[in-house]
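Here the complex is missing a single protein chain, while all its other protein chains stay put.
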Amino acid sequence: MQTAVFFAIAAIAVASALGLIVRRNPIHGALFLVVNLGSVAAIYLMLNAQFLAAAQVIIYAGAIMVLFVFAIMVLIPGKEETGPDPLRPFRLVAIPFGAFLLVEILLMLVVRPAPPREPPGAEGGAEAIGRLLFTDYLFPFELTSVLLLAALVGVLALAKRKA
Amino acid sequence: MILLVPGSYYTGLSAVLFAIGVTGVLVRRNPLVIFMSIEVMLNAANLALVAFGAQFRNADGQVLVFFVMTVAAAEVAVGLAIIVAIFRLRPRLSVDDLSAMRW
Amino acid sequence: MDFPAVSLRAILPAIVILTTAALVLLLDLLPPRERKGHLAVVSLAGVVAALLATTWLWGGESRAFRGMVVLDGYALFLDLVICYAAGLVVLLSMDYLRERGLESGEYYALVLLATVGMMLMASAGDLIVVFLSLELMSLSLYVLAGYFRARLASGEAAMKYFLLGAFATSFFLYGIALVYGSTGTTNLDRIAASASRDSLMMVGVALLLVGFGFKISAVPFHMWAPDVYVGAPTSVTALIATGSKAAAFAALIRVLVTSLRSTQPDWTVLLWGLAAATMTVGNVVAIAQSNLKRMLAYSSVAHVGYMLIGLVAGGVFGTGAVLFYLLVYTFTTAGAFGVVLLLEHAGGEGVSLADYAGRARRHPILALVLSLFLLSLIGIPPFGGFVGKFYLFGAAVRSGYIGLAVIGALNTAVASYYYLRLIVYMYMREPEGVEAVSTPSFAGGLALAVALVGIVVLGVVPTPFIDLAQAAVTPLLR
Partner (left out) sequence: MSTSVWLIPAFPLAGALVNAIFGRAIGRRAHWVAVPATAAAFVAACVTFSGVVRGATYTGQLYPWIVAGALKAGVSVQVDQLAAVMLLVVTGVGFLIHVYSIGYMQSDPGYARFFSYLNLFVFSMTMLVLASNYLLLYVFWEAVGLCSYLLIGFWYQRPAAAQAGKKAFIVNRVGDFGFGLGVIWLWTVAGTLQYAEVFARAGTLGRATATGIALLLFMGACGKSAQLPLHTWLPDAMEGPTPVSALIHAATMVTAGVYMVARSHALFERSGVALEVVAWVGGVTAIFAATIALVQTDIKRVLAYSTISQLGYMFAAVGVGAYTAGIFHLVTHAFFKALLFLGAGSIIHALGGEQDLRKMGGLAPRMVPTAVTMTIGAAGLAGVPGFAGFFSKDEILAAIYDGGSLGLWSLLLLGAFLTSVYAFRLLFLAFYCAPRMSPEAAHHVHESPTVMTVPLMVLAALTVVTGFAIGIPSGEGTLFAQFLAPVFPPHEVEHGGFGAYALLLLSVIVVAAGFLLAWLLYATRPVAPEDLGRPRTPIHALLFNAYYVDRMYDAVIVRPLFALSVLLARGFDAGVLDGAVNAVGRAVVAWAQGLRRVQTGYVVNYALTMLLGVVALVGFLLSR
């Protein structure tokens, strides 16, 4: 039963990811990405990471995707990738290479010394994460604020009207 | 809600998503879609982090994911700003058009 | 909850720079709104203050924030390199931006924020800190590369740098995830203690190398470099070529030799191949270039190959040689790009080889200075480049990598061709067309003077610096 649920969600995740890279219309792609992010959030729930699942939905599916959709709307209203593609051979070569990479990573998972067979679980509540954030991970946490500042200044530099 | 699924299933799924993201970066022409494929890659990495964290039964993996989300948000902001800046100069939006510098 | 002690001392140089960045942003809002020259001066003062802080902290070693930050001799040495790079770039930017009417607080703030990222990369004690500071540096640089918004080339550079950089970062992050999966931690010391060598670890190492390889522009992850170097504002190019490379090397070396020591035999072989490919491709392709910035880009790719030799050789000697070479390389490359910047036309032209024909006639001093930098890049004594190469190749031979040393030495012979061609163009060709004589500003001249003194001092009295470099890496290798 649980395995079935997992596979169902996994199938949705994979299908939506494939949809993103196959569909020509970027708006469709964005929607597929939303689905993908949502299904990954569901997987987080299965892993008992409730806080992350919520954050995933709020930050990714909520904020980031809105930005994406906004950009798509502003930049190329409804436009698809059209016209002949002179680089098609290249793009097709990428597929076997991607597949090869997948095989390598799966191989890595197969040959690794057997991971614990028992079902995983962790304390995934907001409290545990918060505790870590403000103790062990205090420095990276502060660092992200600098990172966001840099992003802010950067966007400002690029978007200021005066050229 | 704890479901009893072996840990390697999660990492396997993450690998598949990662490979799809990689392929997406290469097969698409629209920088926005390429960028979204990169988001898929980041997500796959996040999934792996959470899955491994669960195996070790520590929350470090989840904290890392939290940071990655922040980074992703910052990256999106900057990335979209760059794309918009280019769009002002050249309305067609395909990475193939950006090949003035080569050889 | 027991909060970790907030030890500002351990991140003092970075804090100084960060404060300066905030100050610059603040001052940008105050009058005078038209002239921005003072912002550069403030930035420079901040960099100098960080430099002083670094020397003040010299000799100490501390860990802070639960092992997230390590301030040891190694980090301080690289802080020094990064500060020099940032300082030179600020100096070079002053008139370069003013002449183009593009001075702004954001520019200097971003340069400083990138510098903060670089410094933290050098003192990161945890993979997540490496990741975050790498991103801090990269995001700032992506924007800076596209800073000349009116130029399509600049936008193209930013876009390529950003997309490929984000691509590489994703691999890097997946590598972190795998290392975490193998060891259960991202702390560098604890990873070292686990001494894991399972398949997750192996692939994780490979992916980490991809991420670092991109930032240092090692073949085959170097393709972005020539395009970005050409398209970006030349001052930013100088920063990307020096500071960001130094920072990436800093993190790479610390991660490899401290936490991934258990896999040393594996990555050594990999780096052997990367080093050989990087220097050969860099040098050979540089021959065919006619755009100076592009040529220097490939040249800097080649120099990364030389530095990887030292990493392959390993030990105090090899790793110390890399650090010393980084120092020399920073001065030389910043100087070479500095000359190119000063001779560049307002529209970004004037960087082709043909434009340099007869430059010695119009700009005798700049041509001479550029020639000296080029001679250092070739590895002609008495400049730092010679001593640096001597140590690198010597380290390789000492560790038994004679083949690699031979490839390296052959490469320097090939490289002399294209550097020399530029000198020949400057001195032995008649100038084409009429060209306004621009006099280098005080700031630009100062930057070149500092860089020049740097390569001469490093070439003539290298011993104290070599001692410093070796002392810096010794604790890592314990």
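The first chain written gets the first letter, and so on, giving A, B and C; residue counts start at 1 in each chain.
As a working rule, contacts are C-beta pairs under 8 Å (C-beta built on N, C-alpha and C of every residue); 3 or more make two chains touch, one makes a residue touch a chain.
On a predicted model such as this, the values are computed, not experimentally measured, just so you know.
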Contact partners of the omitted chain among those displayed are A, B, C
Identified contact with the non-displayed chain, of C:131, C:148, C:221 or C:356: C:221
Which of C:39, C:281, C:308 or C:447 touches the missing chain? It is C:281
Residue in contact with the excluded chain [from C:74, C:131 or C:317]: C:317
Give me the chain A residues in contact with the hidden chain, please. 87, 89-91, 93-94, 97-98, 100-101, 104-105, 107-108
Residue-wise, where is chain C in contact with the chain that is not depicted? 159-160, 163-164, 167-168, 171, 199, 202-203, 205-207, 209-210, 213-214, 219-221, 223-224, 226-227, 263, 266-267, 269-270, 281, 284-291, 294, 298, 317, 353, 375, 380-382, 386-387, 390-391, 393-394, 397-398, 402, 405-406, 409-410, 412-414, 416-417, 420-421, 424, 427-430, 460-463, 466-467, 470
Residue-wise, where is chain B in contact with the chain that is not depicted? 22, 25-26, 29, 34, 95-96, 98-103
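Everything that follows uses one rule, which is that only the chains that are shown with their structure count from here on.
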Draw the chains as points, connect those that touch, then say whether the picture is a line, ring, star, complete or other. complete
Report back the single chain whose CA centre is most distant from the CA centre of chain A. C
Note: chain C sits from chain A at a C-alpha centroid distance in Å of 31
Chain C residues counted as touching two or more neighbouring chains: 128, 132, 135, 139, 142-143, 146, 149-150, 178
Overlap residues in chain A, where contacts from two or more other chains coincide: 105, 109, 136-137, 140, 144, 147, 150-151, 154-155, 158
The chain C residues in contact with chain A across the complex are 1-4, 6, 18, 25, 64-66, 68-69, 104, 106-107, 109-110, 113-114, 116-117, 120, 126, 128-129, 132-133, 135-136, 139-140, 142-143, 146-147, 149-150, 178, 182, 198-200, 202-203
Chain B touches which residues of chain C in the complex? 128, 131-132, 135, 139, 142-143, 146, 149-150, 152-153, 155-160, 162-163, 166-167, 169-171, 173-174, 176-178, 180-181, 184-186, 226-227, 230-231
Residues of chain B that touch chain C when the two form their complex: 11, 14, 18, 21, 25, 31, 34-35, 38, 41-42, 44-46, 48-49, 51-53, 55-56, 58, 60-61, 64, 67-68, 71, 74-75, 78-79, 81-83, 85-86, 88-90, 95, 98-102
